[in-house]
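Remarks on the structure that follows.
Removed from the display is one protein chain of the complex; every other protein chain stays in position.
On to chain A.
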């Protein structure tokens, strides 16, 4: 086997989301069709056009010791919590820098991304500067707000010395991070990589800014029904927060240490639109090229694809463009593919979406169950595909299954990740 064709597998998962403080409770919430969206009770939200969001189910301050939490932006707090879970889930008990570690730190990487980094730290510290003066601005501000902070802190946590990276591509960031990690292992730079996405942007400025782009749902009266991908009445996304992290590993390395394998991380397809800075290309041609590139660059068999965790953010244009792209590339195969829009339950975690949706995709293959899409009361007739509506659906009990996880971002970034049962 050449070094550029090394098989990559998923050996650990972790999640800290609006549905639960770990991957198991998040999965339970997804399968139950539970919404994590609620009305924002904070005083600052009172006069905003959008007053709904999907907060994490548990406050990270309840999980992390205070001296650590106060040096981390909320996005890095989520990432560290999810990474700890994934690391332990993969069977690692200590930092790779400790003696006797099953992976050498020089063979371990960390790739964690967010869409807009430590935005709450930046804005909060500017408030401190204005209200309390120069001396009170935290000396931790820069290491907290820099976009690579979650990756760097996860790298410190697990002892990663093969490289710590942060590919930033708005709402495709988390997926791009996982794709980057797959390549790190495939090209031989690392044996194990902790990878995922995180986001913590529930703050008046980002909310107002997204709302002024006409990108967000303003359904403040019915928070749990606001995120409704594929429904005719969808009116924009609902902002969510949290993180999803996986441990990726070369199949050889995982086998050598007897690790439990969830599935294979087969590969990725990437493209960019060159269409508009924020609007999706309406025919889905960029997304179609990403899917086509995945099929050309990997041995994914379209006949084996049984599930897609769609990007589907609940915006009028984006949801249908993605379906058109899937139909264009996969043709009749799309008829046997169960499509789930889990953002109907978690809201849209921006750069965190690719992280938690990868965890959802891995668990869908592991349990052979596609989670439901909630709030589809009146399916948009333009959605010419098999959407899993209302209830979870069993995937084929036998045979090798492949699932895709789509993520797209402002700027025209398209990332498609493929996973397969082993």
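Rule of thumb we're sticking to: a residue touches a chain if its C-beta (ideal position, glycine included) is under 8 Å from a C-beta of that chain, and two chains touch if they have at least 3 such contacts; residues count from 1.
Heads up, the rule we're going with is that contacts and distances are computed from a predicted model.
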Protein name (UniProt record) of the chain left out of view, among "ABC transporter permease", "CoA transferase subunit A", "Acyl carrier protein" or "Cytochrome b": "Acyl carrier protein"
Contact with the hidden chain (one of A:139, A:258 or A:381): A:139
Chain A, residues in touch with the chain not shown (by the definition above): 65-67, 70-71, 135-136, 138-140, 143
